[in-house]
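Every protein chain except one is present and positioned as in the full complex.
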Amino acid sequence: MNGTEPGENPKRAHHDLGGVAKFLCETVDTAPHALTLFDRRVDALRQILGASGVMRVDELRRGIEAIPAAEYHRLSYYQRWVRSIADNLLRKGVVSAEELRAALAAERGDGR
Amino acid sequence: MTLLAPGTRVRVRDDWPEARGEAHIRTPHYLRGREGVVARHLGDFPNPEDLAFARPAAILPLYHVRFDPSAIWPPPRSAGVLLVEIFGHWLEAR
Partner (left out) sequence: MTTPRETQALLETPAEALFAALLAVLAAKGMVSEAELAARMAETDAAAPAQGARMVARAWTDPAYRALMIADGTQAAEALGIPMRGAPPLGVLENRPGRHHLVVCTLCSCYPRAVLGYPPFWFKSAAYRARAVRDPAGLIAEWGTVLAPGTEIVVVDSTADYRWMVLPQRPPGTAGWDEAALASLVREGDMIGVTVPGMGAKAG
């Protein structure tokens, strides 16, 4: 935290990055990065949930912004999306924690 | 609500809802409390601050507002102009 840095405010949310001093000396990775199948599937699911009125983009963004700062910067772009989609669907009661836990157990092969 | 005309001097509210609890805001931190000039009215859109929480959202005017970066950041800087979409409820006419 640096309250004297102009344009920097300790009340700033961590995703609100415009002009933030600690990133000014970071180079930009300009190389092309192909999206993975996982990335494209997450993107597609978000669109389907939006089109069917289950969850809006604004809600996706709220959920992304709710990820704690260290995690936010560690997770990949679409990993943040998955976390937010899960957060929103749980909050809205579209899926329950029990259902998710059972599905995770089934994936690991130790359920049912 | 009367629309702000192009050329109107405005000030962005120096408000920090994110410091008071859960919030979703489209007004970047670096513009809070800053003065700018309305470039144009872009249209009217539901308030994302409410949409983000699946609450009923009022339809609000959205403006393109021009800011002078030299009033925000010390040199070195190289932008001549910042042009940012700001919702009407964040703007006060000067």
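A and B label the chains in the order they appear, each numbered from 1.
Note that a residue touches a chain if its C-beta (ideal position, glycine included) is under 8 Å from a C-beta of that chain, and two chains touch if they have at least 3 such contacts.
What you see is a predicted model; the values in this text were computed from it and never measured.
Touch with the chain that is not drawn comes from one residue among B:A19, B:A58, B:A79 or B:A93, which is B:A79.
Residues touching the missing chain, restricted to chain B, are 26-28, 30, 42-43, 45, 48, 62, 69, 73, 76-87 (touch as defined at the top). For chain A, the list of residues touching the undisplayed chain reads 7, 15-20, 22-24, 26-33, 35, 38, 40-45, 47-49, 51-52, 54, 61, 64, 73, 75-79, 82-83, 85-87, 89-90, 94-101, 103-104, 106-107.
To be clear about the criterion, only the chains that are shown with their structure count from here on.
On chain B, the positions that touch chain A within their shared complex are 16, 18-19, 22-25, 28-30, 32, 48, 51-54, 72-74. Residue ranges on chain A touching chain B, taken from their complex, read 6-7, 9, 11-13, 16, 18-19, 56, 58-59, 61-62, 65-66, 92.
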